[in-house]
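I have placed the structure first, in the form of structure tokens, so that the comments after it can refer back to it.
With one protein chain removed, the remaining protein chains of the complex are shown where they sit.
Chain nomenclature is as follows: A and B, assigned in order of appearance, with residue numbering initiated at 1 for each chain independently.
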Amino acid sequence: MSGCRGAAITDTVNVAGSTTILPIAEVAAENFMQQNDEISVLVSGMGSSAGIEAVMSGTADIGTSSRNLKEGEGEGLVDIPIAYDGIAAIVNPDNPVNSITTEQLRGIYSGEITNWSEVGGEDLPIDLINRDESSGTRDAFASNVMDESHFDVGAVILPGTGQVREVVARSRGAIGYISVGYVEPRFGTRPVKALILDGVEPTDENVALGVYPISRVLHFFTKGEPEGATKQYVDYILSDEVQLGAVIQAGYLPVSTIEGGQ
Amino acid sequence: MSDPTNEYTDWEEFEDGTLTEEEVELADDRWADAEIEDSARSIDETGDEKRNVVAELMRERAAKAQSRADDDTVDKMIGIVDGEAPVGIDDGIDLAAGAGAGKLQLVTRQTQIKEFVLASVFFLCAIVAVLGVALIFAFVAYKAFPIFTEVGFGNFITGTEWSGTEGKFGIVPFIVGSFVVTLGALAIGAPLAVMTAVFLSELASKKIRSFVRPAVELLAGIPSVVYGFFGVVVIAPIVSRLFGGVGFGPLTAWIILSIMIVPTIATLTEDALDSIPMGIREASFAMGANQWQTIYKVVLPAAKLGIIDAVILGMGRAIGETMAVLMVVGNAPQLFAGITRPISTLTSQIVLDMGYATGTQRTALFGMAAILFIISMSLVLTVRLLSRFGQEMSG
Partner (left out) sequence: MKKTKDQIINDVALSFFWIAAGLTVAALFAIIIYVVVRGIAVVSPTFVFTWPHGVNAEGGIFPTIIASIYVTALSMLIATPIAVLAAVYLAEYAKQGLAVRIIRFAADSLASVPSIVMGLFGFAFFIETLGLPLSMLSAALALSLLMLPIIMRTTEEAIRGVARYIRWGSYGMGATKWQTVSRVVIPAAMPRIITGLILAMGRAIGETAVVFFTMGQAVNLPVIPTDSGRAMPIHLYLLAVEGINIPAAFGTAFMLMGLIFTFNLLARLISKRYKKVD
């Protein structure tokens, strides 16, 4: 139990930011603290922007973010990619549509395409499921798919991956998007179908090869090169133990799998 | 408690709403002076020739108490009088006059100071509520203030587009959404709650009441996040199947919220119904009215103001509800587009955006919080004004 820590804690690492990265950082922190009695790692999830702000202001040693830095944001931060992630468009298994193009997907999400028959499916209205604006998944989806188009404001906005998956699994006309790692059912959840995008199947291999069109990087940001306890924790996150453990369990791809990766 | 010679026992009627606040103030002042007189009087009712002897005893004790007034003596006096009533009315009044001038003659300066300090401490504690409200409003308004200069008050509350990432901060969709969700929930929940309260107060046998009332109270105890969870896993799929869409929208929120506000409205309505004197029901029955006629023509009109209060407070509960609404309403920042189309509310949007909002958007969220605060405060104010209006009507 990480609650029973050694008495002599000399260093504390504050990790703040993305709720997407929260579980990985947390699990890693737990194991890390068991191996390093003298270091305490505090992880909190307040969203990517808050994480970037926290590391800029110095309240956190590491800011975690599931999106890239925006223009003018986080000047001078050191970017440490800790995992990769592909984003799959998912539909109900009963939906006959199997593949789609990025352009069609954009049309659907901007509200121009409103019926499945327009993309080769049955005559059924499309129920659009989007994520909230704080979501890194939405951010990645927007920058990879939407170009200059705006999201349809009439879409149902759900605040989490689990809900998006659950709703698509039970609604014939629904479409949503989630991390590739969450497509396969776990914990008795119902199946959903990932759409083939521009002819490429959303598999780990295709994401790793860089051929699948929607992907993103999960980041750690530090102010200056990490040192001391912070460096120890970052190194641990990048070690095989975490990369092949928590990162994969969480449904993401280890940084080492990417072609020409770090 | 119904001694007709004693005007102060009328206090209870205040709770029934038959006395005005002014009358109560008056009664309260007189009560303070005459509380001792009262007990003397009640003792007198059973008076006999021994009363002079007892009164004498009381005077002696009072004198002793004055000289060595301490808590113990007072306690002893209590014991003595408990055991040795009755006492004469005249002596009682004398005693009361002596003590009423008063009670303070019986206590030392030390006790007097203690009393004063304690009263002040209590007052300070009571003031905490005032400070709390003032602080919350002042601080939220202060944090919200930049929105008025950066976006402009008009643009903020009349803008219909909201997008944090694109710098659009119009909150009309959320205001409309909050009211759509609230009014719909009231339309379902208020009749349900009022009827449940009438059932509890007028119809149910003791046995049934002892089962239904705890159920209503338990309903109030269920956390909003559990209601939201229930809405997501149970209500949303049903709504989706029956009405199309994916089940997130006003209809689902109405169903969940209406259950959530039942306890608030039902409990307050039942209080209002219980405070109606039994006599008017009996009078109605005596004139041959049946139960429905009595409820409809006598009981409900008599409790009208209380029920309106209950509904308004239920409205406050609904408009401020956050987690449950967030989980089922669909959160689309658009104007109401149908009962199964997603909308968003002031409360749910704050939670959704707070995690990542910075700069102007942050202040916009505080602006929304300030508006929520003002809405809920005006509802409370309305209830206050209504009850004053009611007192004037009946006064």
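Everything that follows uses one rule, which is that a contact is a pair of C-beta atoms (placed from the backbone, for glycine too) under 8 Å apart; a residue touches a chain by one contact, two chains touch by 3 or more.
Values in this document were obtained by computation on a predicted structure and should not be read as measured data.
> Which chains here touch the chain that is missing from view?
Hidden chain, whole complex, touched shown chains: A, B.
> Which listed residue, B:Val180, B:Val216 or B:Leu251, touches the chain dropped from view?
In the complete complex, the chain left out is touched by residue B:Val216.
> Taking the entire complex into account, which one of B:Ile127, B:Ala187 or B:Met287 touches the absent chain?
Within the whole complex, the residue contacting the unshown chain is B:Ile127.
> Just checking the interface: what residues of chain A touch the absent partner chain?
1-3, 19, 22-24, 26-27, 30, 42-46, 158-163, 165-166, 182, 186-189, 246, 249-251
> Go through chain B and note every residue touching the omitted chain.
1, 9, 11-12, 21, 24-25, 28-29, 35-36, 38-40, 62, 65, 71, 74, 77-78, 81-82, 99, 103, 106-107, 111, 114-115, 118-119, 121-123, 125-130, 132-136, 139-140, 143, 191-193, 195-196, 198-200, 202-204, 211-212, 214-219, 221-230, 232-234, 259, 262, 266, 290-293, 295-296, 313, 316, 319-323, 327, 347, 350-351, 354, 365-366, 369, 372-373, 376-377, 379-381, 383-384
The rule is simple: only the chains that are shown with their structure count from here on.
> Centroid from C-alpha atoms only, then distance chain A to chain B, rounded to Å. What do you get?
Roughly 46 Å separates the two chain centres.
> Across the complex, what residues on chain B touch chain A?
161, 163-166, 232, 236-237, 240, 244-249, 326-327, 330-334, 337, 341-342, 344, 352-353, 355-358
> Applying the document's contact rule, which stretches of chain A touch chain B when the two form their complex?
19, 46-50, 53, 125, 127, 129-130, 132-134, 150, 153-159, 163, 166-167, 170-171, 173-174
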